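Have a look at this one.
For this depiction, one protein chain was excluded, whereas all remaining protein chains were kept in their positions.
Letters A and B name the chains as they come in the text, with residue numbers starting at 1 for each one.
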Amino acid sequence: MKKTKRYIQKLGVPRLIMLAFLMILLIAVGILHIPFTLTLSQCIVRVGINIVLALAMLPSIRSGIGMNFGLPLGIICGLLAGMISLEYNFTGLMGILMAMLISIIFSIIVGWLYGLLLNKVKGSEMMVGTYMGFSIVSLMCIAWMILPFHNTGIRWPMGNGLRMTITLEQWYDRALNELWMFKIGEVEIPTGLILTCAVFCGVMWLFCRSRLGIRMLAAGSNPEFSKFSGIDANRQRIIGSILSTVLGGIGIIIYAQGFGFYQLYTAPLMMAFPAVAAVLIGGATASKISVGNVVLGTLIFQSILSVAAPVASAIFPEGNLSEVFRTIISNGIILYALSKIGREE
Amino acid sequence: MDDKSEPLQIIKKAICTALVINMRKEERAMEGQPVLWFQQIKKKFGENVVLDGVDFKVMPGEIVSLVGENGAGKSTLMNILFGMSVIRQTGGYEGTIYMDGNPLNITNPNDAIHQGIGMVHQEFMLIPGFTVEQNIKLNREPLKKNIFSRVFGHSFETIDWDAENRDAKKALKRIGIDVNPGERIEQLPVGLKQFVEISREIDKENLKVLIFDEPTAVLTETEAEKLLKCIKSFSESGIAVIFISHRLDEVMRISDKVVVLRDGILVENAAVTSLTKEKIAELMVGRKLTERTEEYPDRNIKEEDIILEFRNVSVDMPGEDLRGFSLKVRRGEIIGIGGLAGHGKMAVSNAVSGMYPSTGEVLYNGKPLDVSKTGEALRHEIAFVSEDRKGVGLLLDQSILTNIIFNNLSLKGEFLKSYGFFTQIDNKAAKKTAEQMIEDLAIRCTSAEQLAGSLSGGNQQKVCMARALIAEPKLLFVSEPTRGIDIGAKRLILDYLLKINYEKGITVVMLSSELNELREVCDRIAIVAGGRLRGILGPKESNVKYALMMSGDESVRGGEDSYEKD
Partner (left out) sequence: MNPKRTYKIGTEVKKWVTGNIVMLLFITICAIGIYFAAQPSSYIASEIAIRLFRNLILILSLIIPVWAGMGLNFSIVLGAMAAQAGLIVIMNFDMKGIAGLVIAFAISVPLAAGLGILTGKLFNKTKGQEMITGMILGYFAKGVYELIFMYLCGPVIPMDNPQIMLESGVGINGIITMDASLNGAVDKIWKLPLDKLLWIIFGVLTAFLVLRLVYGGVKRKQADKKCLLLLGIDLLLFIIFVYAIKSLLSFQILCMMTQVPMVTCFLVMIICGFIVFLGRTKLGSDIKAVGQSIPIAQAAGIAVNKIRIIAVVISTVIAALGQIIYLQNLGTFTTYSAHEQIGTFSIAALLVGGASIKKAGIGHAILGGVLFHLMFIVAPIAGKNIFNDAQIGEYFRVFASYAVIALALVLHAWRIHVEEKRKTGALVQIGKEAEVK
């Protein structure tokens, strides 16, 4: 009894609520005769394409910046790189790889500048990050209209600029998902996607245990301590910001290939919030996070969303109830985490 | 007393009590009613007894000086009087405070204010963006009724600017300060802010007791002079004053009565006329050495073998400024740096570690040490145990293991396995070392994985020591090693310092506000006061000399000559 109590405490109330909610949804799936295998396949893909975006929170929280609400900056880098890869008609895995490589270059520059800015606004990183993200996304709306892209596949057939959504069929639609894909019964296992996620998570896990990772952790959790030990906390924060932006850029490319299209203009505006919510559900706080938190959180959060969608549409055929749930859950968990910051102080 | 004759005992007790009550009545009749009476106040923080039966009275119009070393219990006593939440959260206190003969029941600072107790803080409690008059009348604004306030209540009454201005002017005039009440606080010079605080307290109509907490610390000489005059005038108008100060000259000049605290015990409560400055100093410091558990034979310390030398070092450390500090640390010795809190001794270790910018020269083994960057000293076999355990000493939300091995890992690349272009922490080796240190220092914990933040103060300090020691330093700085930890752990840490000094030949520089522990452990003690090195004393020098040197008294000199003699 005591053991379970301690276990519950360790797991935390929010996670219990989420798991209970997931259970209810799964029961509903059973009752409503929704094809379970299809839901499971979708669930695996959703977890896979979202996990790198959530992983972007790891370096930022560990380096002391906190939850990176400026994730859209990284996403923009990824989108820009993606557009360049499409412009030059890179296809298949090569296309994805090229997009990632280009995005890393953009992300390093943007992440570095963003890190410099965040070092000047310590204590307001979340708010500044959010609105920097919003500003850049809306500035990019103009850029998408006037940047000199020529490939007719990505431009509006008539009028100015790039399309709102760009279907990836001719380039690398689901290229990673379908790599070495096999089926267990009816369930599709996207081996390539799972392997990619595993590689990124593994690299971050190794990073956390490396000298640089441990130094970054010290700088993030106690800047004064790290200063005493001869570590420049500001530099660590910049490294954290760069890594987070790089992961954001790569994350959106993986997301887009699994999803089937790139979404430009205002689409990246709110993309930081589900990523933040996912890691918080996984047990991270504004100052503490591990790869385990990211994986667990994305699993729970994306499972809920992918199970909720068919359930919701079975109950309310019109409208998008699962979207409403997503809003409530993701913002609710962020509010919960914010109220905890206050108590710590 | 005889155990068998119980009834007799009861009668005896009754008579005694009656007599005591009678005596007290007589006392009262003789001296008049005390405005404030601290009766047998006791307070413990965990195992630490910080106040032990403190008992004294304050009469109306009397100026009582409360003196004692840092940690003697002055601020705890004031926290009790003001009903600060710290006291309640740590289990309350014993004893009673009487005001005008009635027991006081104060649960928050507001109660104290309502009872007529005022305080002038060392750090200003003034709102910088408000004007002088707004600050003086804060939350006691004179109000005017209007239509809305009749409907929506008292909060909607408008502030009567004219009355506010009038009151503020009156209060300012009363303490003789010429300042425009419409001026904003942020535009006032520091010295005047203190007087605004006093005006605010004076403006309270029912003010009976006014407490000054080191009021002259931030003032210039002329301002301090004015302040003392001010205090005198209050007492003449019947307000009792409790004056807390380290400046014994001031204490002698203005007090009627002096109360001396030492380690939570009231050691003197007498009229100022029966005391001298030297006597007070002596009483403050006392002498209460505990026995070392082990005596070590003499070490061979050579006067000319210098491991670290400070040459005219000045440090910009807020609240702990140090100017023109020169000192030679001999290889193999334990040298103490003593002085009151806020007088600059802390800057000594912070200059070497590079935490605060400094000028001048620091020589390590005769070669200049780059102290402009943090971490440089650590690379030169110098280790630190910081005074700010929670701030700079520990990673509170990381494991004991990480805390212990961190510097070695970060600076020297130890406890790492290398795989070509990347490295991984060697958990096995780290665990072995951490567990060894846990055993050596008897750190009480469930495992090396326990979070440092969940340890007790003493054990946290041991973790800090462990980190310093696995770096195998030649020179160790320890700052306030026993602050906030219980007696058992204190003893252990001091003994351990002696042990490593003897067995490993580590030179130790120990910075502490507790003179007694310095005198117990150190070979020599340098005293810093008012941001300057005042002199170096042997551990057996007289209390008076120590106390006066620490209060910055110019008449006592140690300095370079006593340094040579030593």
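Remarks
By our rule, a contact is a pair of C-beta atoms (placed from the backbone, for glycine too) under 8 Å apart; a residue touches a chain by one contact, two chains touch by 3 or more.
In this text, all values refer to a predicted model and were calculated from it rather than measured experimentally.
For the chain missing from the display, the contacting residue among B:P128, B:P368, B:G413 or B:G505 is B:P128, taking the whole complex into account. Checked against the hidden chain, the listed residues B:G46, B:G238 or B:G319 yield one contact partner: B:G319.
Contact with the chain not shown here comes from a single listed residue; of A:L11, A:I27, A:V121 or A:V199, that residue is A:V121. Of the listed residues B:L138, B:A271 or B:A442, the one in contact with the hidden chain in the full complex is B:L138.
Residues of chain A in contact with the chain left out of this view: 69, 117, 120-124, 126-128, 130-132, 134-135, 138-139, 141-142, 145-146, 159-160, 273, 316, 318-319, 321, 324-328, 331-332, 334-335, 338-339, 341-343, 345.
Mapped onto chain B, contacts with the missing chain fall at residues 109-110, 113, 125-130, 134, 138-139, 141, 143, 148-149, 154-159, 178, 187-192, 218, 220-221, 223, 316, 318-319, 321, 323, 531.
Note that only the chains that are shown with their structure count from here on.
Taking each chain's centre as the average of its CA atoms, chain A and chain B sit 49 Å apart. Interface of chain B with chain A (complex): residues 353-355, 373-376, 378-379, 384, 386, 388, 391-398, 402, 406-407, 409-411, 413, 416, 422-425.
Contact residues of chain A toward chain B in the complex are 206, 209-211, 214-215, 217-218, 221-222, 224-225, 227-231, 287-288.
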